[in-house]
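Input: a single structure, listed below in C-alpha cells.
Missing here is one protein chain; the remaining ones are kept as they sit in the complex.
As written, the chain order gives the labels A, B and C, with residue 1 at the start of each chain.
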Amino acid sequence: MESCREIELEGHIIDSGVMTLVFDRIMDMGGEFEILTFNVGKLKTDTSYARLRVTAPDDHLLDAILSELHRLGARTPEIGDVTLVPAEGDRILPKGFYSTTNHPTFVKYRDEWLPVERIEMDCHIVVDEKEKRAICTPIAKIKAGDAVVVSETGVRVVYPERPRKVSTFEFMHGTVSSERPSEAIIGKIAREILRSKRKGEKIALVGGPAIVHTGAADALATMIREGYIDVLFAGNALATHDIESNLFGTSLGMNVKTGTLVTGGHKHHIRAISEIMRAGSIKNAVDQGLVTGGIMYECVKKGIPFVLAGSIRDDGPLPDTITDVVEAQDTMRCHIHDLGMVVMVGTLLHSIAVGNCLPSYVKTVCVDINPASVTKLMDRGTTQAIGVVSDAGTFLPLLCEQLEKLEKC
Amino acid sequence: MESCREIELEGHIIDSGVMTLVFDRIMDMGGEFEILTFNVGKLKTDTSYARLRVTAPDDHLLDAILSELHRLGARTPEIGDVTLVPAEGDRILPKGFYSTTNHPTFVKYRDEWLPVERIEMDCHIVVDEKEKRAICTPIAKIKAGDAVVVSETGVRVVYPERPRKVSTFEFMHGTVSSERPSEAIIGKIAREILRSKRKGEKIALVGGPAIVHTGAADALATMIREGYIDVLFAGNALATHDIESNLFGTSLGMNVKTGTLVTGGHKHHIRAISEIMRAGSIKNAVDQGLVTGGIMYECVKKGIPFVLAGSIRDDGPLPDTITDVVEAQDTMRCHIHDLGMVVMVGTLLHSIAVGNCLPSYVKTVCVDINPASVTKLMDRGTTQAIGVVSDAGTFLPLLCEQLEKLEKC
Amino acid sequence: MESCREIELEGHIIDSGVMTLVFDRIMDMGGEFEILTFNVGKLKTDTSYARLRVTAPDDHLLDAILSELHRLGARTPEIGDVTLVPAEGDRILPKGFYSTTNHPTFVKYRDEWLPVERIEMDCHIVVDEKEKRAICTPIAKIKAGDAVVVSETGVRVVYPERPRKVSTFEFMHGTVSSERPSEAIIGKIAREILRSKRKGEKIALVGGPAIVHTGAADALATMIREGYIDVLFAGNALATHDIESNLFGTSLGMNVKTGTLVTGGHKHHIRAISEIMRAGSIKNAVDQGLVTGGIMYECVKKGIPFVLAGSIRDDGPLPDTITDVVEAQDTMRCHIHDLGMVVMVGTLLHSIAVGNCLPSYVKTVCVDINPASVTKLMDRGTTQAIGVVSDAGTFLPLLCEQLEKLEKC
Partner (left out) sequence: MESCREIELEGHIIDSGVMTLVFDRIMDMGGEFEILTFNVGKLKTDTSYARLRVTAPDDHLLDAILSELHRLGARTPEIGDVTLVPAEGDRILPKGFYSTTNHPTFVKYRDEWLPVERIEMDCHIVVDEKEKRAICTPIAKIKAGDAVVVSETGVRVVYPERPRKVSTFEFMHGTVSSERPSEAIIGKIAREILRSKRKGEKIALVGGPAIVHTGAADALATMIREGYIDVLFAGNALATHDIESNLFGTSLGMNVKTGTLVTGGHKHHIRAISEIMRAGSIKNAVDQGLVTGGIMYECVKKGIPFVLAGSIRDDGPLPDTITDVVEAQDTMRCHIHDLGMVVMVGTLLHSIAVGNCLPSYVKTVCVDINPASVTKLMDRGTTQAIGVVSDAGTFLPLLCEQLEKLEKC
C-alpha cells in the first residue's frame, strides 16, 4: 500500500544544491514527489522554503527515503521529542540507533532544541537527561545505560549552505587536478591562513613524514615558530625523522640538504629514537639541549600541543607516541572542537583520521603528491575544502615564503 | 551604471542541477538576481519554468554572465536571428566568434530554428545560407568567406537533463574511485552494451597498447568477432603490438602467455612493422594469410572500420597509420556522429581526442589503471559516463565473459 | 692519515650483483680498492672468492665504508667475538648498537657461530649468554641489562644469492609496470602458491578493505576455505566491511553485487560493529550463527589465525582488533617466522608493517592499483618478489579461478 509523508526544507536550498540532491534521492530510490509549496527567495540573500509530499510504494521504503532526506536537512513539519533507548552494555548500540552526519545537529528534548556537542560523522547522540545536554559519542565510548537517540524523529540537521561570496574554498566536493597554478593557489592559502588567524580561529596541521623526507621540515618549523599552527597531528615517523634530521642531518638516512645517502644513515632513525628513549620524552630532550631545532623542537618551545598517533609501521616508537589507537583518537578529539582550519600535508592515514572527527564547517586544505589521495580526502572532507596536488617539499617552503611576504605588507 | 536583462530556463532545471549552476555562476561572477517567475513542476515528470532578472555593475560583466548562463541553456525571452560574419581567411575566425558546447544546439536563422549538425565542444557554427543548414566546424576547417556565427544571440543550447530513471551511468561528473565492486560494475557495463546493441546503437572502442601488453587482446578480438564493436579508434602502437603478438607471440618482446621476456623480442615490433610494410597494408597482410588472428585481423575480417591515429612516439609507423593528426581527427569524426556508446580502455591520448568530438548525450565508459586519467576523462566527457579504475588485462576478459554469459540467457 | 683493511667476499658474488654493489659503495663513499685475489667460479654453479684491500683517507671513513660492505656480506678475514654491551634501561640501546639487515645473520660468540633467531630489518641482536642464543630484538623489547651487540665485529651477514634457475620472482628490486600480461602473471602466482603448499610452506595474506569494496571477498573466502592461506594479516576495516557484507550485502553502504549505494547503507558498518560488540567477538558471532559467510567466517571455521591491527582511522573498532600498535606488531611477529610466501593485496599500511618483519628469503607478491605503492613495497621488500599493478576486485577472483583449475589437473 502506498505511503506518503510531508517534508519541509528551508534556506539557500537551490544554490546549495540541496533541492537537486533531494529530488535525486527520491527518484533514485523509487519514490515520487509532489511540490506543495515552493517560495523561492527572490534575491540572492533571500532564503527559500519548500514543502513536498513524498510518496513511496510501502512504509519501509518511505522511511528509507525520509532517512536520506533527513541527512540533507529535510524535516517533517510536526516533530516530537527524540526517542531515547538506554545502551544495554558498554560499546553496544540499541537497535535502530541514529548515526550522525558531520553537519550541525539539534535534538528536540522535552520540547527544547539542544545542540549536539562535538558533532562528527558516523557517531551517535547520547542525551544527558540531567544536564539537558546532547553529546556526539563514538561507539567505543558508549557506556551501559547511556540514553542513545534512535530514529530520526526529533533530530534536525542543518545542511551547509554555499557561501554568499566568492570563496577560495570549494563548496562541497571540488574537482582535483594537478593542472592548476600552484603559486597562485599557495598565495590564496596563505591569505586564508592569515584571515583565520586574524579572526582568532585555530589552525591545525596534519603532517606525514614526507614533510621531512622532502626537505620541508624547516619551513614547517618556521610556521610553528611564527605562530601559524595551533596544534600538530602526526605520527611517530614524522617526529622520528624530524629529530633524526636535527641530530644527524638526515631523514631515513638521506642527507636533507644534499639529497645523498649518508654512510651508516640506515641506523640514524633508530639512534634518534634511542636518544629520546634515554631522555624520556621529546620535551626532556629539548630541555636537555639534545634536540636543538626542527618541527618538534618548535612545538615544545612554543608550547604547541602535538598528538603523535601510533601505527603498526612504526619503528620504536618514541615515548611520546600514543600506541593505543583508540586513545590516540580521543586525544585528537580534544584538540579539534575549536579549530577553524586544518591543513593536511602528505599523509592519507592521519588526514582521514582527523577528517573523520571534523564538523562540516571547518575549512580544510588537502595537499598530496597523489591525486587519488587528494580526491579521497576531498570526498570525505568538510564542505569547504581546497585540494592541491603538489610536492610537500616545494609546497611548504613556498607557503612559508608567502606567509612571510604577506605579513610584511 | 548597473545593467540588467531577463532570462528564461525551462525543463527539469532543479534536479538536473541547472538552477544551482545558474545561481552559482551569477554569484561567483559578482552579479545579482531576482526571480520573477518560478513555476515548479509539481510531479517528478513535470518540468519547471523560471524567469530571472540578472543584474550586474556594468554592461561588460552582464554580457559575460549571460554568456555563461547561455551555455547552461538559459535564453533571453525575445530572440532575433543569429549574427553571421564571413571568415576573412582560411582557419581565421571573425572576432567575437561563437564557441560551441557539446550539447544539442539550435540557431535561429530567418526565423527558423536550425539544428547544429555534428555538434562538438570548442568548435564554431557555420551557416550554409543556401541550404539552410548549420554545421559545427572546427577552426582548422573554416574557409575564407564561411558565414560564422558570432555572439550568443539566436543560439539555443539544450542543457542535458538527468535521466528520470535509475541509470548505470552517472549524470554529469561522477566520482572516481578504485574501491567499487569490479565484477558488479563489469556486469552492468555488459548489460548496457547489450541494451545499446538491441536498440541498434553503434558502439566504439578506443584502446591503447596496454590492451595488448596486459594480455587482453584475445578478449577484444572476441568482442569484435561477435559484433559488439562497430568502430575501433587506436594508434599505431596497439596495431603494431597486436600484430607482433599474432606473428611472434609477444608484445614489446614479452610473451603474452607467460609474461616472460623473449630472446630477441626487442626486435619483434619492428619485424611486425616491416612485414606489414612489405604486404602494403594490414588488410593485405590478412588477405595474404600472413596475419591470422588478433584485434586487427578481426576488424579486417568483419569489415569493422578502424582509425589508427599517428603520434610522435610511434615506431614505423604501419602503412595504415594516419600520420597527419588533423587528417586523423577528420577521419575519427566520420565515425562519430551515429555512436550511442564509447568504451575507452587504457589510453588517455586517444580517449581525450575521441571525447573531444563527442556530443554530450553519447554514453561513455572510461577504464584506466590510473585514477587521475579516469578523472580527467570523466571531467571532459559526456554527461552520462561510468569511470572504472581497473586493469585492462583483467577488465576486458571479464567483460567478454559477462557478454557471453548474458547472451546465452 | 690513510687507513686500510682487507675484506673477503664469497659466493655467487658476480651474478648476484654483490661485487657491483661493493665497488659502487667504495667509490661512492670516496674510498679506493685493490683486488688482492679474485677466484672466479668457472661454471654457473661454482662460487667465486674475492679478497680486497679497501683504503680510505681516514679511520672514520674506512669504518663507515666497512660498515656498508658488512651489510653486503663482506667480512674481515680474522674475526673475533661480538662485542656485547648491556642495555642501560628498558628500550634504551647502548651507543654504537648493531642494526640488523633482513638477511640470515650469524654472530661469533665464544668462538661459535650462533644463528640470529627471528631476523628482521632495523632491529638489534641480544645474546642470551646462558642459553648461547642470539635473538633479533626490536628496540621496544630491549630490557635493561640485555647483552646487546655493538659494532659489526663478529657479525656475519649472508647476502642473498640469485636463484640458479629461472624464477617467477624477481631477484632484488624488480621493475614495476602496469603493462604486463595480467592473466599470465596471475597464472604464475597460482602455480607458485601450489608449489609452496606442496613443499609444506606456510602462506600469509595481507589484505586491505579494498578487497571487500571491490567485491573480491568471496574469492578470498574461497581461498581460505580451500586451504591456500595459513594466516591473515589485516585491519579493523577489512573485517568490519566483510561482516557488513555478510550481514547486509553491502561494503561501506554499497551493494557489492550491484555496485549501487543502498538506502541507509551509511549505517551498516556501525551496525555490523555493534552486532559483533554484542556477541563479544567474531568467533562468538560465527558460533551463534550470526555471521554465516565471508572472509572472517572462513578463518573462524577453518581455525586460521588472523591478526586485526588497529589504526587511527578505525570506526569501532571490533572487539577482535588489537588497538595497541606495539602489541599488534608482536602478534604479527608470532605468525611470521615460518612463512614461505606472503601475498599482499590492496593495503600499503599493513603490507609495509608485515614486510618490515620478514626475513629476506620469504617470497612476496605485492598487488595494488597504485604503481607507487607497488614500487614502495618492492623496494622495502624481500629479495624475491613479484609486483602486480592490478585491481583487487578482478585479481583475486581470477587468482582463485586459476588455483581451482590447476588443482583439478
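One rule holds for everything that comes next: contacts are C-beta pairs under 8 Å (C-beta built on N, C-alpha and C of every residue); 3 or more make two chains touch, one makes a residue touch a chain.
Bear in mind that the values here come from a model prediction, so they are computed numbers and not experimental data.
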Among B:17, B:215, B:317 or B:346, contact with the omitted chain is made only by B:317
Touching the hidden chain, out of A:78, A:131 or A:179, is A:179
Checked against the full complex, the residue among B:89, B:115 or B:227 that touches the missing chain is B:89
Omitted-chain footprint on chain B covers residues 29, 61, 64-65, 67-68, 71, 88-89, 91-93, 97, 99, 122, 138-140, 263-264, 266-267, 269-271, 273-274, 277-278, 309-317, 319, 323-329, 332, 349-350, 352-353, 356, 370, 372
Against the hidden chain, chain C presents residues 14-17, 19-20, 23-24, 26-28, 30, 32-35, 38, 40-44, 162, 164-166, 173, 175-178, 371-372, 375-376, 379
It is residues of chain A that touch the chain not shown, namely 166, 178-186, 188, 209-210, 213-216, 251-252, 254-260, 369, 371, 389-395, 397-398
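Definition applied: only the chains that are shown with their structure count from here on.
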Neighbour overlap between chain A and chain B returns C
Per-chain C-alpha mean nearest global C-alpha mean belongs to chain A
Chain-centre distance (mean CA atoms) for chain A and chain B, in whole Å, is 37
Per the C-alpha means, the centres of chain A and chain C lie apart by a whole-Å value of 33
Taking each chain's mean CA coordinate, chain B and chain C are separated, in whole Å, by 45
